[in-house]
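The complex is shown incomplete by one protein chain, all other protein chains being positioned as in the whole.
Chain naming follows the written order as A, B and C, and within any one chain the residues start at number 1.
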């Protein structure tokens, strides 16, 4: 009974996510097939057999995309963040809030439609080299729904968008001004290359992003000095986004760590059903603790002094004789609560197997919390009674 | 009455900023037109009609710029940071402090003048390809007044200027030394390419900024080794600015967050008119709290235990039946103060709609503050009386 | 008796690590010889003598690699993280846990084998230009075992792998889409260069990583605009990894500092043999303190108010007459404990010779700890008695 209910919840989630990941896989494969057949079709080194039969591949992919589009349109209202309680209200709510329209005119909704139209064009016209048929490559943007971690990048970019866009506008201004100066300097020496400011602008962006194709190069001494300044100014300006993103990610990381702690606590069997107020109080009393791999968190027969929540890392419960698969607890698990609840000595040693970070709730603070929150006290007593009556298996 | 006065202030600001943003738009459009007609005029793919009539566009733009310049010159004294109280003092102050001259010889003041002179030159001389006429492109620098977020970048660059310039000087020294070595190595093999150290310097800056045009390339083995070293040293050195800016932005971000908290508190109706000392005390008692989207901050009928200031994010007040437009509070708003002032249970639940950060002032700390600051106590009592007499509408 | 036992442990470690570093050196030299003879053998400017006799060099290197491989295979079970206590259990454990197989199919295990097979192929076939013989260059990957600091990089990369891979997948999607658009724009103008989407993809990756070889360049105006967008999007996207890594390293650095503090405390003579619980308590009472170079930590004859642990930096014990080699304490050393234990005034001044960071345990907190932990009290009394009986040499 380390975290029984919690494990059950996990199992349900795992089973549900199996279906979800199966559907996701089909969609991801369809997207990759749709894009890659188009990309490699136009090439000499594409296998002829596929080139001839590409339409037979396109038909099932298009069928999947159309089905997906219709389902997304149909279920759009379910994705509204705050559903009303009863059904009558819900129906009225949908009528007044145009979620299906919102999906239809959203960026990804338009991309979904564009991909279908592009595929249909190829099938109907039979023209495999028209530009309309190539738009199916935009299907790759549909992948953004399945890339884990992209929402963190999006959150940071959104938060820092003002400074980031200020940087790029500044860069654009600097490109125009430095290119104009270079144009004035070089137009007499290389009139055919620097024939207009837009040509110089092309030099400017190629140079200030340090791409340096080498198709337009300053030849005069003063032009080379301006070129050198342009490179350094470009690098200096483009170091700013990296700097902004670094501090943005650090902030987001800290933020998410706090939210993660909140989730760990609020998802535990021990604290389930308590209101946010009480959980906030608990999180205030928690202390972070970092231990290296191989450290003993507590020894068997020691006095129960704290409850431990694993924020990061892994511990092993030391039982003799050693079981073939060691009992290990990971991020999100709790241990050491039984000793506190039953007021008895530890019945097993706990050892870290990795560098780990714990959230620790001291015995003293635990009692302060119980005396403050009656709900918490009742909950714990009922859990304890339940445990005493069931198997007395662990710490 | 969530934050009545505060909303009034906001409205005034919004109306004032409408006029401001209208004038800004005209100036920004003028700048963009002035620069872009000049840039694309010289090009073959420019539309002929514009090329012929560009002067008719230039006249109104120049008129706007001259008007702007004169107004800026006229109103320069108003931008002084600390205006004296009475008018007599003010006039004497202006006479002794040469704010108009300061604007005239400031960087942007000189650019404003240069742009006007360049435009007048084109109009008067009628020569559209003289270099003097191209200086109107510098009008883009005038845009720096309208780029939001550029002042943060400027503040960080100013703060870290010493280390940043040390990096660029170090890079310059390394370029000269590595280029000289390469010159000595390659001058016998490619005498026409590496004909002098300045040519090698051009190679050095093109290589160490990783631009790599490919016009000058080492051919000998030892020259290629020096080239490889130059690339790695260049990248290593240019990683330093990104590192410095990252820590600089992190510091600036933290700094601005603290200032932001101070502004949130000091702009509230509740604490308006209190002296800095008292507000400083309040900020000392505040605790930061982060909650995920969809969390309940407090429930209806729960005991009032704290005042919440929204530093970041959004909450929704849960009212039944649900209104068509939900009542939402955003960054800078306050909630939960009515319960504390009237000493009654919460009359609505509050739920976050985004990941949010709050500044929380506990009941206990609130009473400590009231007992310490008599001004605050009187203020709160008067607000409370006012509220009791008016509509008893919310939490 | 500054930290007698600690120094003994250090000496043992130093001697053991001498043998280890000797074996490491042999292996590192073998690896470098194996790779470099192969790299330079194929070249005109390779010395002929080595080219002829390279096999005589290859035979001993291969012998070393084979021996290393067999020893690694043999000792694989010793590297298991949690060895059972008694031998019978150990043998059964090895049988049930296939550590040797795990090594065999691990990445470095396969590389070890590949390098041996590649070397044997060259020796047996006598063909020095077959591609199989070139695989010996992979021996360089074996160096990863000997690069200090690489485990920190690996830990950060592992922790941030989700966001990092999201960035690179996003970049890949953007490359494909921008390249397809450029292909559609340029295929009519430069049909021989942009002959297929894969050619455009090559342009895309060369441009968005700002490599810019210059072999494929957009010629049309609209193509150049797309090229400029590609460069900026590429730089913007590739600034994200730098940002993520910066915050990842900052977190890892802080984490390792905490672990380092834990190690400093738990490795000290004074606190040796205490359980993790007690050491955790000690670390909770520690305060960090930073002093500049040349500052006096405490003066002779001052009252003993704290124990100092050096986390970073160096101090010098001021003794007169000055000894030829000054007595200096470094990171990991402790000072000021004798005064507290014997309850007498400081018998020497302590001065910093570098900017230093200390962990300070105050007199008051020290006594709180002693009253809480009987083990600690007994330990300290026994150390004190021991010291009093031995030489009364220092602070």
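As a convention for this text, a residue touches a chain if its C-beta (ideal position, glycine included) is under 8 Å from a C-beta of that chain, and two chains touch if they have at least 3 such contacts.
This is a predicted model, so every value here is computed, not measured.
Peer 1: Can you list the shown chains that the absent chain is in touch with?
Peer 2: Per the contact definition above, the missing chain touches A, B, C.
Peer 1: Out of B:37, B:211 or B:356, point to the residue that touches the absent chain in the complete complex.
Peer 2: B:211
Peer 1: Considering the complete complex, identify which of B:250, B:282 or B:350 is in touch with the unshown chain.
Peer 2: B:250
Peer 1: Out of C:305, C:342 or C:375, which touches the unshown chain?
Peer 2: Within the whole complex, the residue contacting the unshown chain is C:305.
Peer 1: For the chain that's not shown, point to the residue among C:195, C:221, C:260 or C:296 touching it.
Peer 2: From the options C:195, C:221, C:260 or C:296, the contact with the absent chain belongs to C:296.
Peer 1: Mind pulling the chain B residues that touch the left-out chain?
Peer 2: Counting over the whole complex, chain B touches the hidden chain at residues 81-82, 84, 89, 93, 96, 162-163, 165-167, 169-170, 173, 176-177, 180, 183-184, 195-198, 201, 207, 210-214, 217, 221, 224, 227-228, 231-232, 234-236, 239-240, 242-244, 246-247, 250-251, 255, 258-259, 262-263, 275-277, 280, 284.
Peer 1: Pick out the residues on chain C that sit against the missing chain.
Peer 2: Missing-chain contacts on chain C: residues 35, 38-40, 42-45, 131, 134, 137-138, 140-141, 143-144, 147-150, 152-153, 156, 164, 168, 171, 198, 202, 205-206, 209-215, 238, 241-250, 253, 289-299, 302, 305, 316, 321-322, 324, 326, 351, 353, 355, 357.
Peer 1: Kindly note down the residues of chain A that lie in touch with the hidden chain.
Peer 2: Given the touch definition above, chain A has residues 45, 210-214, 221, 242-243, 246 touching the missing chain.
Going forward, only the chains that are shown with their structure count from here on.
Peer 1: From the Cα centroids, identify the chain that ends up most central relative to all protein Cα atoms.
Peer 2: A
Peer 1: Mind checking the centre-to-centre distance between chain A and chain B? Centres are C-alpha means, answer in whole Å.
Peer 2: Centre separation, chain A to chain B: 28 Å.
Peer 1: Hey, how far is the Cα centre of chain B from the one of chain C, in Å?
Peer 2: The computed centroid separation for chain B versus chain C comes out at 39 Å.
Peer 1: Residues of chain A touching 2+ other chains?
Peer 2: Within chain A, residues 198, 210-214, 242-244, 246-247, 250 contact more than one other chain.
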